[in-house]
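Only a single protein chain was left out; the remaining protein chains are all shown in position.
What follows is chain A.
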Amino acid sequence: MNYLIPERYQPLAARYVSGVLRGAARSRFEKLADVHPTLQREIIACETLLAPLDAATVPVKPRRRTWRHIEIRLGLRPRHRSHPIFWFLSGMLAAFLISAAVVNFSPQLMPQPELPTPVAVLNDSNGVATMVISRDVARRTLAVTLLQPVDLPAGKVLELWALRRDGTPRSLGLLEGKKPRVNLVAPLSDAAQLAVSIELNGGSPEDKPTGPVVYTGALIIS
């Protein structure tokens, strides 16, 4: 079909720029426009015409992590940052695992835990470590240490979940305040993973996340 007559390319350009030309039809039209200046000029004319509608768009400041993710995806920034807190907590994890191994062989040497023990490192969807969950045995609580800033929309709250091996979630509580902490009302022995979801203020109304699950990580020590 000859697309280079105005009766054919003008409706296509109008539909392309207004956004209703989709899928394979749009791809075909874009390929044609790449090699036909007439179509390119028609597209630019339609864009110039309708672009002022964007003046009514309210600009929205992106979350800080969006730019970080772009840099990581383009290889402009190392994927894993040498964040001092991350390395400190990783060291603590390693130290605890070693001590736990020693304890298994020498029960009489069992230390009395004084510091909260890291039990999971939660990553975001890009695999970036975002928070460390530590257990304070004496206080029967879980504490959260942030490795990356977390931007939370107004009216939303983070909720911590324990996931059993079959994936069944159990709410552990809401993560609120500068030093979030949740009380452990039941042991974590049945849990395989921890996860954090974004919920409306007050938390999920159901026994499972109703908002997006944004951070997950394996429970290293139950």
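In this text, a contact is a pair of C-beta atoms (placed from the backbone, for glycine too) under 8 Å apart; a residue touches a chain by one contact, two chains touch by 3 or more; residues count from 1.
Operating definition for what follows: contacts and distances are computed from a predicted model.
A.B. asks: Name the chain not shown, per its UniProt record: "Xanthine dehydrogenase family protein subunit M", "Sigma-70 family RNA polymerase sigma factor", "Anaerobic sulfite reductase subunit A" or "Sugar ABC transporter permease"?
C.D. replies: According to UniProt, the chain not displayed is called "Sigma-70 family RNA polymerase sigma factor".
A.B. asks: Given that one chain is not shown, which residue among A:I5, A:V20, A:A138 or A:A186 touches it?
C.D. replies: Missing-chain contact among the listed residues: A:V20.
A.B. asks: Which listed residue (A:V35, A:V60 or A:V185) would be found touching the missing chain in the intact complex?
C.D. replies: That would be A:V60, which touches the missing chain.
A.B. asks: By the contact criterion defined above, which parts of chain A meet the unshown chain? Give residue numbers in ascending order.
C.D. replies: 10-11, 13-15, 17-20, 22-23, 26, 40, 44-63, 66-67, 69-70, 73-74, 76, 153, 198, 212, 214
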